[in-house]
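Note that one protein chain of the assembly has been removed; the remaining protein chains are unaltered in position.
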Amino acid sequence: MRAFISDIAYLLRTKWSFRLAIVYLALLTGLVLLLPLLPLPFSPNELNLQHAFQKPFTNPTYILGTDQLGRDVLSNLLWGARNGLFIAVPVMLLSAVLGTAVGAVAGYFGNSKWKLTYAQVLLILVTIPIVCYYLIHLPMQVVLYSLPGKVAGMAIVAGLALSAILWLIIKPLLNNLMRLRQTIAIPVDGIALRLIELLTSIPRLILLISVAAFAGPSLWLLSVILICTFWTGTARLARAEMLRIVQLPYIEAAISTGMKHRRVILKEALPNLLTPVIVAFVFGVASLLAVESTLSFLGIGLPATHASWGRTISSIRLNLSAWWLVALPGGFLALTVLALQTCSYHLIRLSQQK
Amino acid sequence: MLQQPAIKRLLVAIPVIWFMVSAIFLLSRLLPGTYGETQLLSPEAGFYGKSLQTDRTAAYQQLLQRTGQDLPLFYISIAPLSEVHTATTFSYLVPDLEWHGTRNQYHHWAAALLTGHLGVSFTNSQPVSALIADAAGNTFLILLVSMVLTSVLAFYAGIAMVQDTGKKWRKPMLALLVLLDSIPLFVLCLLLLLLLANPDAWQLFPVFGLGLNLHDTQSNWVTQASYMVLPVACLVLANLPYLTNQVYTSLTGTLQAGYIKTARAKGLPHAKVVTRHALRNALLPVITTLSDMLPALFAGSVVIETIFAIPGVGRLLVSSVLSRDFPVIIGIVIVVALIKMVSHIVADVAYSAADPRIRARTA
Partner (left out) sequence: MRKLYAIFLSLLLLLTYCSQPKQQPGQVSVRLASEPHTLNPANYNDMAAMQILNLVFQSLLGPDLEDAQLKPILAKSLPLIEQKDSVTYITYEIREEARWTDGSPVTSDDVAFTLKVLKAPLLQNEQIKPQVAFIQDLVIDKDNNRKFTFVCNRFTPEMELLSGDFFILPAYLFDPEDLLASIPVAALTDSLSKLENNENLKAFAARFNTPDYNNNGKILQGSAGYLLQEWVPGQSIVLTRKENWWGNNTSASNLTANPSRIVLHVIPENTTALLALKARQLDVLSDIPALEFDELKTNKDFLEDFNLHTPDSYALVYAGINSRLAKFADKKTRQAIAHLIDVPNIIKVTQQSYAVPSVGIVPPSVKEYYNTGLKPYTYNTGAAAQLLQQAGWQQRTNGWFRTANGKEEQLTITVTYKAGSTMLETTALIFQASAAKINIPVQVEAQESSLFSKNSRNHSFEIFFRTLTGNPFNFNFEPILHTSFAETGGTNYTGFGNAKTDALIEAINHATDKGQKAKLLKDFQKVMLEEATFLTLYYQKERLAINKRFSNTKVSGLKPNYDISAFLLQK
């Protein structure tokens, strides 16, 4: 981590484009965080029906113009940036962490290095249906039929108690049986790959439409689905890199000296993964910002009361000559992506030079 | 020697695919509503009643029966919780399972699938396989052409950028790609459409469809191709930045490696080092990206097919999701999943071909 900070300091001193990008991103972050405190003349949802489709730079009240409902484009841009980044960054961060973890573990252990005893496998197989029934199915039924909350509570307690009994009492008993103490290799890589295939084979569109059918557009559900579908990209890249890294002589040496797997992964292999993960992260944030506007285009995005770049862009469909509704948010989007891109480019270059 | 792991992978893949399509079958039925429900149970009422609610409910029941949707979904089901269950006793803590035998939707569907039938569409009784075959031709043509074009351009640009002669192009090129990448696909489509197929601007290309010229039997590949230019261009432009960046980063990465430096020290010209040595290693991450691009391309085809009015799989999918035509939805997902699975296997085989160290492990 310390090396990373000194890298950044070095880049700041030597590369002007990196400095520019960092300054822009810092300004944007500050702006986005402090936005509720700023004295903007209009809120993003304030309508002014007398001044719809005002061109930018002609009206001093609406510097950047208005859309079809007379909403101020400037405040929509800023709030759109806030809402967009508040979704994209946490979602991509979680996806990247999840993806790197799965990819690194899968790539490192392959199909033969991770071993469990028969007893552990048996217990895992029993625990899964218990968790599904008591911790997922029952609470969902309670929400669905609006039953008293204590039912859900009881179910969760029962589920946890059953799992505890299994792992704390039954497991030691099982370990006494000779046959169950034999170990079996878990094909981590295979499982991870199948899981990725399963997730990527369902088009995201179907998932989104079905969720919209359940609960209407909502920020939380949208984020969950995006995380669930975005981590696979990072995972595949991380796995591919890990497959290469594990073959490197110094990792092989580390393993042969008896270093623990966990240590090898965290200390030796992960720093090498940084480059592809950063590239994936940067492109992920950028594509998330674009995905959000595409969803608005198809009518299944964020709720209509949420300011977003996508919402502003999609109003072009009502008036093809209102160029500023595409150009301004589009330009803002491009600029943000460009800054992110520049940062990652320099970081990649630096890590490659070492 | 390479074929053996591929066959093994295929054998492993079959149960996985089966599990996957079963999961999709069961999950898709979680979509509320079914075909005909909206029209039959809550029609847009007008200034007179076209029919009585009881008659409509009866017709809906007939529809469910005719299409086999009145049966239970799976072999077993868990009875839903009710107030009675939960008011006083704790009986809900024991799952209330019910066995339905083979008279269930999953069994019928799976049995038909094993004999190669994907079922018939609820809306027009057409076999799903025929519907998909009709639509798939157009989609795959566009996807294939754009994927090949994207890869060729990406490698061309990537190589040009790492070579000494291309240095001055590098920065503007990267900036241009980033700019391109930040434009959402639908905006790109609309922009190209408004610029290049608009009588008010330049009308270079036809606006919509795939140009099966009905009144003109002389339709040849040239007229066909002119309809493809805009959609393909959109897909290429949309996917080019990501792939080029992948090629570029992995090329620069490998160029730093020791053996490349040796090759250069031997006095090989830079261009040759790139094409002979670095490219082969740089292929690895790119292969992953390519096989991963398929769903992105597919999602892109949904947008493109809607805007350019191309009858393809993407549009078929959207319209069947909207009308809840389950057999078609599941049919499409199965086909897409199968293609993805095969492309993953091909990617893995290509991987081991490109990096001999991995070959030893997967064999």
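Labels for the chains are A and B, by order of writing; each one numbers its residues from 1.
The rule is simple: a contact is a pair of C-beta atoms (placed from the backbone, for glycine too) under 8 Å apart; a residue touches a chain by one contact, two chains touch by 3 or more.
Remember, predicted model here, so these are calculated numbers, not experimental data.
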Residue touching the undisplayed chain, where the options are A:12, A:69, A:180 or A:225: A:69
Interface with the undisplayed chain - residues on subunit A: 45-47, 49, 52, 68-69, 209, 212-214, 216-217, 299-300, 303-305, 317-321
Those residues of subunit B which, in the complete complex, touch the missing chain: 32-33, 36-53, 55-56, 58-60, 62-63, 66, 123-127, 130-131, 134-135, 190, 193-194, 197-200, 203-216, 222-223, 225-227, 229, 306-312, 315-316, 319, 322-324
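Rule of thumb we're sticking to: only the chains that are shown with their structure count from here on.
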Of all residues in subunit B, those that touch subunit A in their complex: 12, 16, 20, 23-24, 28, 30-33, 78, 80-83, 86, 90, 92-93, 95, 174-175, 178-179, 181-187, 190, 194, 242, 245-246, 249, 252-253, 256, 284-285, 288-289, 292, 295, 298-299, 302-303, 317-318, 321-322, 329, 333, 336-337, 340-341, 344, 351, 355, 357-358, 361
Of subunit A, residues touching subunit B in the complex: 110, 133-134, 137-138, 141-142, 145, 147-148, 151, 154-155, 158, 190, 193-194, 197-198, 200-206, 209-210, 213-214, 232-233, 236-237, 240-241, 243-244, 247, 275-276, 279, 283, 286-287, 289-290, 293-294, 297-298, 310, 313, 316, 320, 326, 330, 333-334, 336-338, 341, 345, 348-349, 352-353
